[in-house]
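Let's look at chain A:
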Amino acid sequence: QSRDNVQIAGSSTVLPYASIVAEAFGENFDFPTPVVESGGSSAGLARFCEGVGENQIDIANASRPIREGEIETCAANGVDEIVEVRIGYDGIVFASQIDGPAFDAFVPAQWYAALAAEVPMDGEMVANDAANWNAINEELAAWGMTEADLPALPDAEILAFIPGTRHGTREVFEENVILQGCEDSGAMQAMMDMGMDEDATEEACMSIRTDGTSVDIDGDYTETLARIGSNPDGIGVFGLAFYENNTDTLKVATMSGVEPSTETIASGDYPVSRPLFFYVKAAHVGVIPGLQEFASFFVSDELAGTGGPLANYGLVPDPELAATQEKVANMTTMDQE
Partner candidate 1 sequence: MNDMRLGDRAKQMDDTKIRARGVNVFYGDNHAIKDVDVDIADRMVTAFIGPSGCGKSTFLRCLNRMNDTISACKITGEIKIDDQNIYDSRVDPVQLRAKVGMVFQKPNPFPKSIYDNVAYGPRIHGLAKNRKEMDEIVERALRRGAIWNEVKDRLHAPATGLSGGQQQRICIARAVATEPEVLLMDEPCSALDPIATAQVEELIDELRQNFSVVIVTHSMQQAARVSQRTAFFHLGDLVEYGETGTIFTNPEDSRTESYISGRIG
Partner candidate 2 sequence: MSTFWIVLVVLAVAALCFVLARRRALSAVDGDQRHLHSRPNYYGFSAALWAAGPALIVLALWLALQPLVVDRSVRPLVLEEDRNAALVMSDVTRLAGGIDRAIAMGGLTAQEARGLTADGLRDRLSDFGTALASEVSPGVLEAAQRYRTIEGRGALLRSILTIGLAVGLGAFALWRVAPGFRARTSVERAILGALIAAACVAIGTTIGIVLSLIFNTIKFFGLYPAADFLFGTTWAPSFGGGSSLGILPLLWGTLYISLIALLVAVPIGLLAAIYLSEYAHRTVRAWAKPMLEVLAGIPTIVYGLFALLTVGPLLMDVFGPGGALGVRWMGGGTSVMTAGLVMGIMLIPFVSSLSDDIINAVPQSMRDGSLGLGATQSETVKQVILPAALPGIVGAVLLAASRAIGETMIVVLGAGAAARLDLNPFEAMTTVTAKIVSQLTGDADFSSPEALVAFALGMTLFVITLILNVFALWIVRRYREQYE
């Protein structure tokens, strides 16, 4: 009884895309439909690196690049030929209840000022006591930003639903929004001036308040949506695809003046996004029927290209898709790159 389907595990962010591809693959090829398990990037990669053989998975989906330590573990278990395939980008958007306060536009500095645990004040780090969004701009002005550059914020209590610490999105949020905002607002400079070293500054910038204004969501975007549903003042962090499917209840805000969309993200104008990957066990190619075909099908123009079903669903197509296709065709492993 040998396995004849492709087995995939990993990120729940990639899962929708992988399942769209798997479904189409099953429809159009003689191979059975691949099985796509979810369970998280980390768990998927962990199983991916268990070893090679029939009872091991062929592909791991991940919403982040594989880490060095993981590659080492993989290699130790005999998984030394890994093909890394970037399928596109996941846009991260800020959305609120459709008839809630007018959260239409943000700059990162405003998020920093709203959510940082401690902010520099007169040469000292003090606990952030901002309670209302409409006070943020004043505060930023006090730190030296010109108020004219700052989009207007509504009169609403600060209540942000951000991804919990288990989510890779949190990392992106902290780095691309909070840290950026820290720098933009001049807070970083102020901290450096206080004599903090670079690491400490960065850490101070990125630590988020825990007094209830910022709520970690360990679940999925549906949970964030439900939270926003019952908290009109709340604003949440979503994936672009999720937002596009829920425009009836959510409205999105621009970031630094750019409206999130597949186009603006693909072009790099919208600042908050992260790449999505899948990893193929090259050793399984040629053994597991349909593996090569599936990988190629995934990155084909028909699916992953602009206007394809993945993009329709909200995946931001990779501008360098052609290179990826070639890489998959040759099964170029990571150490060959």
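The rule is simple: a residue touches a chain if its C-beta (ideal position, glycine included) is under 8 Å from a C-beta of that chain, and two chains touch if they have at least 3 such contacts; residues count from 1.
Candidates were picked such that all candidates are chains of the complex that A comes from, given by their letters.
These numbers come from a predicted model, not from an experiment.
The listed chains 1 or 2 are all part of this complex, yet only 2 touches chain A.
Against candidate 2, in their complex, chain A makes its touches with residues 1-4, 11-12, 30-31, 39-43, 45-46, 49, 51-54, 63-64, 67, 69-70, 73, 78, 159, 164-168, 170-171, 203, 206, 210, 212, 215-219, 223, 226-227, 229-231, 283-292.
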